[in-house]
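Structure record follows, encoded as structure tokens.
As you look at this complex, bear in mind that one protein chain is not there, while each of the others sits in place.
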């Protein structure tokens, strides 16, 4: 059912945890299943220096969180804002249809965290 | 489904045929299945000297005809009139429930033949 | 005594390749295909592979295949399912007088629930007139159910023509293809069929499994409600070994359809010609040419079918009777009856259904034995002497 990439990211999720005194914190709760993701950012010169996440959710949600974190570390804020849910799912080698919504959590929570950063540093 | 006795009488039916110039001839058509049996009698001194039958019908009907003929040869007319359908079925070691009506043909056609004999010799 | 099985329209033996394919799914790979763990994943994949094989045989998309437990369930699901789902559009159903009881009794049930059913007659060959079918259509007609091949006589209905009529009038068309499948080419697309029932045990798969083709877009109220199996069209844990077996049986049927049909029809024709030649006052029931390659329904005047079958049985030959005296006391077959066959002829109707395993020697054996049986029974019959 899950691709090898999903299984890999689920089994060994990258960047789990929280960042103390994060520059931005965002959160997203899935409207369809109630699962929840929290993203912490360290930003320097418009570049995402570090990302950490905490996820309460299914295997696809955890793998998406991990994949998202890998995709954006070192990227500009704009690049991170351009990251779509579909890109996260694609990077995981696809998700089964009933699990597509799970990848939404990852990009959405990231964007919330960036928004939070931009607001507090506006 | 059928007892060994039924199979035996069906495979080697006794007294098949007709009696030329029979003393009595009777016939019965089943109301439930349309099958038909014809009985020919040779009677002497109130004793059934010979019986022959022709049957158009299922295995149970043929076996019942054969068994009936064996049961009544050498018996008095009254004994033959007392023969019931149940006795024919019992003598065959029983018949499956949906086949019980088939044994009716045998005793009924016999009784018709005796009636015919009694009427023509009255 | 060599046993000869010539009742393949009633049921068939499981083919060895089918058995082999099923075996691992009883004890080793037994997971519920709806489960997400390893035990479910291995059977889930097998389930979908089987679906593809069934789809290929009848030329449809795998998602259009709904697995069922038998042909009767498929017929019931199609007829009651469409009736319920399209009730707002009308309450009229068209079928024929010679359908299998699974269709006829589903229709009778619906008649008790506000539906009206037209049972179309057939001619002396058991053939249907498509123009009278079209004439029976009203603006309340929501379903046409006509079998592909008749189980008793083997007569093949003009399904493509009926499909065209149904499509023209935008009416759902169900066909009971239980006897046709694996014996003649079946293409749901070419025939413009919307629903089509098949049964595993008629084509070398085991008893207990079948399938219903449901064209994409056709609405259907489930017969068995419950879990989400089969895209909500049939609940209940999948009969995985049976489904795997059905898949392989369909694959085998696909591969050797033409050869088998040729081989069986040659044997069947030899049996038919031989019996007609050896036994006077005998007749074939069914269509002379539009007929399943494996089926011969034949009557011998003056005698009764069950007696013939018993004698055949005692010599190891399994055939069956149209009249099913044992199971249906109302007498003769509704199929032979609808064809207007003389009642005494009808009462002696015997059906031979050839199958993969039959040989020329089997035919020889029947040709040797059966004429004597008929002679013996005729000698006993009052009608024969009148």
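Labels for the chains are A, B and C, by order of writing; each one numbers its residues from 1.
Just so it is clear, contacts are C-beta pairs under 8 Å (C-beta built on N, C-alpha and C of every residue); 3 or more make two chains touch, one makes a residue touch a chain.
Computed from a predicted model, the values in this text were never measured in an experiment.
The chain that is not drawn here is touched, among residues C:121, C:280 or C:316, by C:316. From the set C:126, C:182, C:241 or C:286, the residue in touch with the chain omitted from the display is C:241, counting the whole complex. When the missing chain is restored to the complex, the residue among C:73, C:251, C:272 or C:362 that touches it is C:73. What chain C contributes to its contact with the hidden chain is residues 3, 5, 7, 10-14, 16, 19, 26-28, 30-32, 34-40, 69-73, 75-76, 100-102, 105-106, 108-109, 199, 201, 206-209, 221-228, 235-242, 306, 309-310, 312-313, 316-320, 326-328.
Seen from chain A, the chain kept out of the figure touches residues 1-2, 7, 10-11, 13, 16, 18, 27, 32-38, 54-59, 61-62, 96, 98-99, 101.
In this section, only the chains that are shown with their structure count from here on.
The centroid of the Cα atoms in chain A and the matching centroid in chain C are 56 Å apart. The geometric centre of chain A is 92 Å away from that of chain B, both derived from CA atoms. Within chain A, no positions touching two or more other chains are listed.
Within chain C, contacts with two or more other chains are made by no residue at all.
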